[in-house]
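Take a look at chain A:
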Amino acid sequence: MIEFHLDARSGVAPYRQLIHQVRQALRLGLLREGDQLPKVKDVVAGLAINPNTVLKAYRELEYEGLASARPGIGTFVTGTLDGGSLAAHGPLRRDLARWLARARRAGLDDESIEALFASTFRSANEEDIA
Partner candidate 1 sequence: MIWLTWRQFRVQAITAAAALASFAILLAATGPGLASRYAASGISGCHGFACGSVVNAFLSNLADPYPVVYLLGIGLILVAPAIIGIFWGAPLIARELETRTFTLAWNQTITRTQWLAAKLAMTGLAAVAVTEAISVIYAWWAAPISKAIGLGSTGGLPKLFSQGQFSSVIFATHGIAPLGYAAFAFTLATAAGALTRRTLPAMAITLATFAAAQIAMPLWVRPHLIPPSHTIAAIDAADLAYGNLAADVVPGQPGAWILSSQALDPAGQPVSAVPAACVGSGSSLPDQKGGATAITPAQCMQGRGYREAITYLPTSRYWPLQRIETGVFLALALVLAGSCFWQLRRRRS
Partner candidate 2 sequence: MSAVIETSRLGKRYRRRWALTDCALSIPAGHVVGLVGPNGAGKTTLLSLAVGLLAPDAGTIEVLGGTPGAGQAQLSRVGFLAQDAPVYPRLSVADHLKLGAHLNPGWDADLARRRVGRLDLDLRQKCGTLSGGQRAQLALTLAIAKRPDLLVLDEPVASLDPLARREFLADLMEAVAEQELSVVLSSHLVADLERVCDYLIVLVGSRVRVAGPVDELLATHHLLSGPRRDPGKLPDGLEVISASHTDVQTTLLVRTGDPVMDPAWTMSQVGLEDLVLAYMSRGAGRRRRDNPRHLEVRK
């Protein structure tokens, strides 16, 4: 059974953090198909957060096809994440390394690189949603 934690200052909504941690656990193999997700009352007892937050996270996971709720019993993992092994993404990794080298040659420091990546990442996501 995995255990959740919350970073109150991360700026990320709590329910998103829970979803993220479930996905991470799936990726790392801590959670497998058929495992039960922690009960709502146990999660809130450990984190002192609103039960609706947990319910929202579990509902979203259900929507993404990763979990399914069985009334009266709990919520169980039903899907897997196609994380694959990072090694399988060799070409992507090399492209990224080349881009990083270019960014450094252009004079960007670490913070600027991260900021550039973050804003481009965000606007790319928003375009996807829109």
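Candidate entries met the following condition: all candidates are chains of the complex that A comes from, given by their letters.
Brief remarks on what is shown
Everything below uses one rule, namely that contacts are C-beta pairs under 8 Å (C-beta built on N, C-alpha and C of every residue); 3 or more make two chains touch, one makes a residue touch a chain; residues count from 1.
Everything quoted here is computed from the prediction, not taken from an experiment.
Chain A shares a touch in this complex with candidate 2, selected from 1 or 2.
Chain A meets candidate 2 in the complex at residues 6, 8, 11, 14, 40-41, 44-54.
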